[in-house]
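As you look at this complex, bear in mind that one protein chain is not there, while each of the others sits in place.
Going in written order, the chains are labelled A and B, and every chain counts its residues from 1.
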Amino acid sequence: MNVKNYVRFEFQSLPENISFARSCVAAFAAQLDCTLDDIEEIKLVVSEAVSNSIIHGYASNPHEKVVIAVSIMDDDTLEIIVEDYGVGIEDVEKAMEPTYSTDPSRMGLGFTFMKSFMDELEVVSKPGKGTTVKLKRNFAVANKEAYA
Amino acid sequence: MNVKNYVRFEFQSLPENISFARSCVAAFAAQLDCTLDDIEEIKLVVSEAVSNSIIHGYASNPHEKVVIAVSIMDDDTLEIIVEDYGVGIEDVEKAMEPTYSTDPSRMGLGFTFMKSFMDELEVVSKPGKGTTVKLKRNFAVANKEAYA
Partner (left out) sequence: IGEIRRYLRDNNAVRVSRSLRDIAYKALQVREKLIGDNASEPTIAQIAEELQIPREEIVFALDAIQEPVSLFEPIYN
């Protein structure tokens, strides 16, 4: 795969940056040939991943750092990597189960949304070291028609 | 000065990223108490600095990297740093003179706009190493009224 365009950004783990990050990734993704609905889905996915880093990874401590790297590959594939250096996840498989949450007040659907709106979801985490969420989606026309 | 919020971007020196960077910095600055007109001025300033890095610093080579760091300080001050690792500027003072340009087809007003729309402009450059442009503006209400 050939990287056509790339941006990486680092920001403070503040709640107001969730909506900021979501808009920036959406604006970058808009370089791809995709619809408004696609963009809304990308926003949702980024919100879920970034809020997980802030809320779970950093227990809402605003002085930490979240990193997002976005690549456009081969004109039709979007890759988004969201990374934190927080508490990490003990059991990734369990964390990804629908409705599983370590916080009883939450719905536990973040990973489920990420999986359902993207073609690929890969989570790598080390307790005490942090979490990396890699999301990928292809926007080729053939792919789009398969969903139609 | 106390940093309240911070973001740092790195992106490829592609022309389409000028408008992306401009929007992102403006979106971040919108966390300050400012108007749409203020935002337009910030966009212009960021466009000028980023296009200088791409066009002059990198001679439009799209495989290089531009870095922008944006900080919100004390709730009312915005600091924007635009950095490249390109050819650099021999004589910074001369480069900053109104209408001075090394390219006869250009207007030579980029630095003039940056200076007039921001409270502070600082340019540090080393030939062969690159250029750092630091821009600062205060959005305190008292400050605004002084201009009215």
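The rule we apply is simple: a contact is a pair of C-beta atoms (placed from the backbone, for glycine too) under 8 Å apart; a residue touches a chain by one contact, two chains touch by 3 or more.
No experiment lies behind these values; they were computed from the predicted model shown.
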Original post:
Taking the entire complex into account, which one of A:L44, A:V124 or A:A140 touches the absent chain?
Top reply: A:L44
Subject >> Interface residues of subunit A (partner: the chain not displayed) >> reply: 19-20, 23-24, 26-27, 35-37, 39-41, 44, 47, 107, 109, 112-113
Original post:
Residues of subunit B in contact with the chain that isn't shown?
Top reply: 15, 18-19, 22-23, 26-28, 30-31, 33-37, 39, 43-44, 47-48, 51, 55, 60, 105-107, 109-110, 113
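In this text, only the chains that are shown with their structure count from here on.
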Subject >> For subunit A paired with subunit B, centre-to-centre distance based on mean C-alpha positions, whole Å >> reply: 29
**OP:** Could you pull out which subunit A residues touch subunit B in their complex?
**Re:** 5-12, 14, 16-17, 20, 23-24, 27-28, 31
